[in-house]
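Only a single protein chain was left out; the remaining protein chains are all shown in position.
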Amino acid sequence: MHTLPQQLANGLFLGSMYGLIAIGYTMVYGIVQLINFAHGEIFMTGAFGALAVYTNLPSSMSIWAALPLMLVGGAIVSVLIAVGAERFAYRPLRNAPRLAPLITAIGLSLALQQAVFNWYPHATAGKHFPQLPGGPFHIGSVDVQSGDLFLLGAAIVCMIALGVFVRSSRTGRAMQATAQDPDTAKLMGVDTNRIIIIAFAIGGLFAAVAGVAYGLKYGQVKYDIGFQAGLKAFTAAVLGGIGNIYGAMLGGLVLGIAEACATAYIANVPGMEQFGGGAWAQVWAFVLLIVVLLVRPQGLLGERVADRA
Amino acid sequence: MTDLPIAAAEEAVAATATHGNRRTAPFIPLPLTAARATTLAGAVITIASTFMSWTYTTDFPGDLTVSGYPGGLQIMTLIGAILTGVVALGTFGLTGLRWLTPSRTNNGVLLLALATLGTTWYTVIDIAAKLGGLANLDPGGFVAFIGALVLFAGALALPLDRHPEEPADAEYYELGRAEGISAVVRGYAWLREARLHHSELRVPDARKLNRWLQRLVIVVVYALGLKILTFGLATDYSDIFIGYLIVLAVGVWGLSAGGLLKQFQQLTQHNKKFSSTVGVLTAIAYPFAQNNELWANLGASVLIVGTVALGLNIVVGLTGLLDLGYVAFLGVGAYTAALVSGSPFSIWSGTQFPFWAAALAGMGAACVFGVLIGAPTLRLRGDYLAIVTLGFGEIFRIIVRNLDGVSGPKVTNGPNGIAQIPDLSIFGYNLGDTHSVGSFTLGRFANYYLLMLVITIIVVLVFTRAADSRIGRSWIAIREDETAATAMGINGFRVKLVAFALGASLAGLAGTVFAHVTNSVVPDPYVFSGSVPPNSAFLLAAVVLGGMGTVSGPILGAALLYVIPQKLSFLSQYELFAFGIALILIMRFRPEGIIPNRRRQLEFHEDETPAPGNRPMGDDTVPATTAGA
């Protein structure tokens, strides 16, 4: 199963998830220049919100009927947390020195993770998450699980919907305007606070979709999945050019594929025999981030942004 | 270079406070004499109650059943009530005690009464809750309950220094939509007006005292501080420790409200050399003050995390760079020291460096990693550094875990780590052995405590020297406004890299001792957040809680964050949750931390000046973060 197409497919699925989460980072960053460190945790709470819905549904219900309800449940949890964080934690710090909201974000991330750890029933260890039946499907030489297909489909749908929304809707235009020049956007009558809330909400929504997809793919969710996923997704956002939604998705895919290929092929490089395999995947992702920051700090699709604050 | 305008601004603030803006009003309308009498009566009742029995059984921690003398938590109530009574007498004008409230405000009395009320009610409620009902209270408990309430009520009726009245047409944008509901707005305005306001009251200059008297005061205060500390550490039950914390925290707040802390600061500023010498001597006295290896270990651990936090403070507090993987540099130092320690598990088990060489190696290795991480990222905007350091912290742990000979080359033994690190021996003094000094014995941890103290002093010296130097001013300039600093000819990248590498080296230095204290190094402690300090979140919380940019802040913050969970073991499960909430609340309400850096305080509270959110002209420089202002 270590064929190149298989690795590319693995990377594609992994990358779609990174990309979905990265959207949240990049939208918020694009508008308020804040790294919302708690976003990984918002992803995690989305998965747990969906799981909570599933647990409370009658066991006779099929997973296909439950899935929409789980998505709604996860989305409600994630969006509420994301919007609440903006309203009560970040907004009061809008004019504070830059370090203040960053530290708040870290605090929020710790608090959310620990809240799930302490108060979600039996969440101290991994929780079983339902999986989609069917599969694996064989497409050519590639094996695909049904969870992977859901992930890929969700990523495509979300990406297209977001693209259309940002490009053609009135609110989407206002969002771009706010990202480019918030004061002038206000002069056009744009309620920038509302736009910021919407950015957080969309980020939360996509994170929840990613959370459900994560659960379906791996069959298990844990209170600490947000940290790793958040780190990766932020890396993806930076790779793609932070502030650019298409960049986030592209960055996610590049990162996912790079990781899959590094896992499979690094060990074949002479002298690197001992640095392959899953244990080193994180390290190579990090090396990739450093290299991109050195060579193209604005990211793949990013424009050079001056340090504004 | 920014000193002048800030000094001027401070004077302006002080001027408005003293000329006309002082507003004193009681919360409970009572004649002044009645209020004073109630306060004193409350104090007397509360004191008397501590000599009575509070509960029937000895099941409650610290025997509270005995009449005739106070025990356990009653001591906390007693201390609180006596302190309140004495300070109240001084504030009311009793000759000989007036020095207790130099600024003549009743706010100190109120806060001390609050401390008494807090600890007393906590005890009574704790008894009822632990033993199952109010029936378990003896009359003494009820007397204490009522007495503390009378005391607090009396203090509320005293004329208190409060925030100036809110303007009638004030608007509260922070309320959002609730701004439309007049009841909410009125309640909010009332809350704002209810806040005590005493920080700008003038106090008589303590520096006019006789020089020797000043020094005597410093010695007494430090000795008292050591006594209070060891007293708190020696409390047997977490219940008693909570009572202790209430009295200590609110009590210190109360004494500072009266202006005593301000005067003490004047004294230490005036006798800088003397007070730091006394401070060091007090710290040296710590292991001698109680012959307890457990507390010596605690002291050594606090010094280690405190020193690392201080190193982080150079990066975060002085230079304004957010380093989220700082603990990895501690790890680099620890692993380096372990590899050259002569441990049989090290791949170089034959090599055993003397301590100074190991320390230098640890520093050097950490410095190299600091530069490797810093060089590519410090040219970019600050946020990237945060994420790259976060990644590095994570990668460091993964790498040392992988270098076990199976997943990767054999260097660190993977998850098993490098064990059996021999104890240090400096000038023939083996730190692992117990030594006798006069009538005192110094155990292993006491030895390491003293070694760590030396390292802490070195780091403090490096920190203060650097902060006051040319490069330190460049750091602060970069933190305040990088564009302007660069325009003034500061090489931002180089200056930031120096700060970053220096911070890393200091963490590496502390890591070398850390490896020896713990006897072994394993990958697990080097995480972003975890239940056991040190981890990066813990260190950051220590810096933020203590006060960014100060020397004593991070050490105090580390001490509090380390000791409190140790003493309150039932909290350990919620410790990280509490860290998270604390970070959010501190940033919201007191971003300057417990010990504010004056410059920093002005910066954080810039928006409390008359025009919120307004920034200087030149539209292009207006940060996007004002979007929602």
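Each chain carries a letter (A and B) given by its place in the written order, and its residues are counted from 1.
Everything below uses one rule, namely that contacts are C-beta pairs under 8 Å (C-beta built on N, C-alpha and C of every residue); 3 or more make two chains touch, one makes a residue touch a chain.
In this text, contacts and distances are computed from a predicted model.
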Problem set entry | Chain left out of the displayed complex - its UniProt protein name, from "ABC transporter ATP-binding protein", "Assimilatory nitrite reductase (NAD(P)H) small subunit", "RNA polymerase sigma factor" or "YeeE/YedE family protein" | "ABC transporter ATP-binding protein"
For this session: Touching the absent chain in the whole complex: find that residue among A:His39, A:Lys127 or A:Lys186.
Result: A:Lys186
Exercise. Looking at the whole complex, which of A:Leu67, A:Ala174, A:Ile197 or A:Ala233 touches the chain that is not displayed?
Worked result: A:Ala174
For this session: Touching the hidden chain in the full complex, which residues of chain A are there? Just list them.
Result: 170, 173-174, 176-177, 180-181, 183-192, 303
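Here is the rule we use: only the chains that are shown with their structure count from here on.
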Seminar exercise, completed: Cα centroid separation, chain A vs chain B, in Å, comes to 35
Seminar exercise, completed: Residue positions on chain B within touch of chain A in the complex are 174, 176, 316, 320, 322, 324, 376-377, 379-384, 386-388, 390-392, 394-395, 398-399, 401-402, 407-409, 482-483, 528-529, 537, 540, 544, 548, 573-574, 576-577, 579-584, 587-588, 591, 603-604, 606-607, 612-613, 619, 622-629
Problem set entry | Residues of chain A that touch chain B when the two form their complex | 29, 31-35, 37, 87, 89, 91-104, 106-115, 117-118, 178-179, 182-183, 185-186, 192-193, 196, 227-228, 231, 234-235, 238, 274-275, 277, 279-280, 282-283, 286, 289-290, 293-294, 297, 305, 307-309
